[in-house]
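Take this structure, written in structure tokens, and hold onto it; I'll ask about it next.
Our next item is chain A:
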Amino acid sequence: MVDLGLKELIQAVGELDEEKVAGILKEFLDSNPIEEDVQKVVNACQQGMGVVGDLFEKDEYFVGDLIFAGELLTGAINTLKPVLGSTNLEKTGKIVIGTVSGDLHDIGKNIFKTMAEAAGFEVYDLGVDQPADVFVEKVKEVKPEVVGMSGVLTLSIESMKDTVDSLKEAGLRNDVKVIIGGNPVNEDVRKHVGADAFTINAATGVKMCQEWVK
Partner candidate 1 sequence: MEYNVAKYPEGYEKIKKEELPFLPDDEDTREFFMNDLLQWLIQW
Partner candidate 2 sequence: MNTEELRKERIQLFKDAIQMGKKPQRIPYFGNIWSWKIIDAGYKLSEALYDYEVTEKVLRHVFENYKIDVLSETGWRNPVQVTSVMGNDEYIINDTANSISIKDQCFMEADEYDELIDNPKKFLWEKVVPRKYRLLREEENNSGHFREFLQKYGEFGGFMGKVSKVMNEEYGIPDFADSLAAFDYWGNGYELLFNILRGIKGLSIDMRRDPEKVSAAIEALDETFMAPRLERGKKQPKGTNMDFCVDMNPVMLGHTILSPKQFERFYWPHLKRVSDFAESYDKVVYIFAEGESSRFYEFFQEFPKGHFAIHTEQDDIFELKKRVPNIAVAGGMKSSLLGKGTPQECVDYAKKLIDELGADGGYIFSENKMISFEQDCKAENLKAVSDFVSEYNPY
């Protein structure tokens, strides 16, 4: 019975069918679920986001769909909050992300954040226009496996490089994987910046992070 509901839920999230997701969750809440089942339902929502990511990689979904998916997932988790209680969601790893100095764009970063969280990462979001030392301090503090830098302006490339250089100077570079994302990045930029990976696709980026923490 519960399993059947989960499949439907995964599918509804994958199809971005907000009403259906809300209906399933409401029914679930009304059944006074036990903690173990809450965990299963959260996992199903996360798997649904995985489906969304796959469809994005296949060019069936586009940026607007990812943004909506983020909204849908946030809504779903909020709906579940009353029963989430002390349930400790298992974390895959930690990621520190931010939009680098000089750049105020946050849409790409926020999409990545939502998808990374859905994949089970604990995400520390520094916000936009963040100088290198803020990244360094946060890395020292939370010791993440991954640092994600985002930017849309070509200007952000140099800021990304500065940030990687600062991580090196602080002796932290070898402790983390660095991924860069956004409009201006490509393989040349990745080399120039000194990152481990680049992506213009949040779903692909999250998969790379998953590989790193395996």
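The set was built so that all candidates are chains of the complex that A comes from, given by their letters.
As a convention for this text, a contact is a pair of C-beta atoms (placed from the backbone, for glycine too) under 8 Å apart; a residue touches a chain by one contact, two chains touch by 3 or more; residues count from 1.
Here the structure is a predicted model, which means the values were calculated and not measured.
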Of 1 or 2, the one touching chain A somewhere in this complex: 2
Of chain A, residues touching candidate 2 in the complex: 16, 18, 59-65, 67-68, 71, 101-104, 106-107, 110, 153-155, 157-158, 183, 186, 188-189
